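Coming up: chain A.
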Amino acid sequence: MSMISRRTFMMAATAMGALALAGSVAYAELPALAKKDTYKVGFAQTESNNPWRIAQTESMKAEAAKLGYQLVYTDAAGSAAKQVADVNSMIAQGVDVIFLAPREEKPLIPAVMAAKKAGIPVVLLDRNVDQSLAKAGEDYVTFIGSDFIDEGKRVAEWLAKNANGKSKIIELEGTTGSSPANDRKKGFDEAITAAGGFEIVASQTGDFARDKGRQVAEALLQAHPDADIVYAHNDEMAIGAIAAIEAAGKVPGKDILVLSIDGGKEAVQAVVDGKIAAVVECNPRFGPKAFETMARFAAGEKIEPWVINTDKFYDASNAAAELSSAY
Partner candidate 1 sequence: MTTIETSSPPAVRSSRVNAAKLLSRYGTFAAFIALLIFNLIVTPNFVSWQTLNVNLTQVATIVIVAVGMTLVIATGGIDLSVGSLMAIAGAAAPMIFMGQLLPIENMGILIILSFILPILLVMAFGWFNGFLVTRFSIQPIVATLVLFIAGRGLAQVATNGNLQVFKNPDFQFIAMGRIAGIPAQVVVMIIVAILAHCLIRYTVIGRQIIAVGGNEKAARLTGIPVRRVKTFVYVISGALAGLAGLIVVARNSASDANLVGLGMELDAIAAVAVGGSLLTGGRANILGTVLGAFVIQLVRYTLLANGVPDAAALIVKAGLIIVAVFIQQRADKA
Partner candidate 2 sequence: MLLTMQDISKAFSGVSALRSASLSIAEGEVMALVGQNGAGKSTLIKILTGVYQRDTGLIKFQDEDVVFATPSASQAKGIATIYQEINLAPQRSVAENIYLSREPRKFFGLLDRRAMREGAAAVLKTFNLDIDVDMPVAHFNAATRQMIAIARAVTQKAKLVIMDEPTSSLDEREVGILFDTIRTLKKNGVSVLFIGHRLDELYEICDRVTIMRDGQTVAQSAMQDMPKMELVRHMLGKELAAFEAIARDAGNDDSRPIRLSAEAVGSGVRVRDVSLTVREGEISGLAGLLGSGRTETARIVFGVDKLDKGKIRVDGKERSYSEPADAIADGIGLVSEDRKIDGIVPDMSIRENMTLALLPKLKKAGIVDRARQQEIVTRYIKALGVKCASPDQPIKELSGGNQQKVLLARWLCTDPRILIIDEPTRGIDIGAKAEILKLLRSLADEGLSVLMISSELEELLAAADRVTVLSDGRSVAVLKRNELSETALLSAMAHQVN
């Protein structure tokens, strides 16, 4: 402690103090990024307890390795609060840029603001932060990713066209309280209500997990034998639901349509097999696009507020052809 002069201590302290104000008043410019041969890059991951997150991390690591950048990787283990602390430790370590996959819209604002204050540009991946509190181009560089609400909407729109008279829906929600669960539910529910003629007979959480998804689907299929559509918020629960449907002596794809989001290889294979009717991709391979955006930003380019990661859509028409490119 004695090595630190009183002045730097106080300066840092005031900087932290200013943080609170930064929440409502955007006053500083977006930090710039110098053009260098190599960078020290931070990647603050939310959690790594599902295949999608693991694929995302792998993609980031692979791309950093390819470019020869040093990657500081942290894992918040599902805690928004820890993720903010992780970002702070990256700031302390003096990284050049931070890729942040925010666990939630609101609680990560302090992390974004702290980085901005420290002059480190932040790029958001796969989830955005609350737009009323922080803005792309001002507080952070951009948001790369897809729209969870839109994903749910796309599923609903496909269903409206291809239901073939099926109408009673069981919805398997993601982990209660998580933003993809909320958004995928919101997008789907709104669009399906607008389409008319459908009824969501049951909607329960399956925790994004295969086992829980199966158990919940088993119970719901028993209680609602007339249900003929299962909409799962991710592949794992959809695959669990297929097992439940088969155990109940019904044929997935024929008696019951299964719809999913994420589009991993196993799910796309299920589409090919006719077990899943359709799946919206949510591409986890962020590496190339993330580092490309970073390079553009370093070159002084103006980055659009939302770099859209285009998501594919798989159904019987294209699944076989696209199978090899699924993650």
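Please note the rule applied: a contact is a pair of C-beta atoms (placed from the backbone, for glycine too) under 8 Å apart; a residue touches a chain by one contact, two chains touch by 3 or more; residues count from 1.
Regarding selection, all candidates are chains of the complex that A comes from, given by their letters.
It should be emphasised that the depicted structure is a prediction, and the values quoted were computed from it without experimental measurement.
When the candidates 1 or 2 are screened for touch with chain A in this complex, the one that qualifies is 1.
Of all residues in chain A, only 48-51, 54, 176, 202-205, 207, 209-212, 214-216, 218-220, 222-225, 236, 239-240, 243, 247-249, 266 touch candidate 1 in the complex they form.
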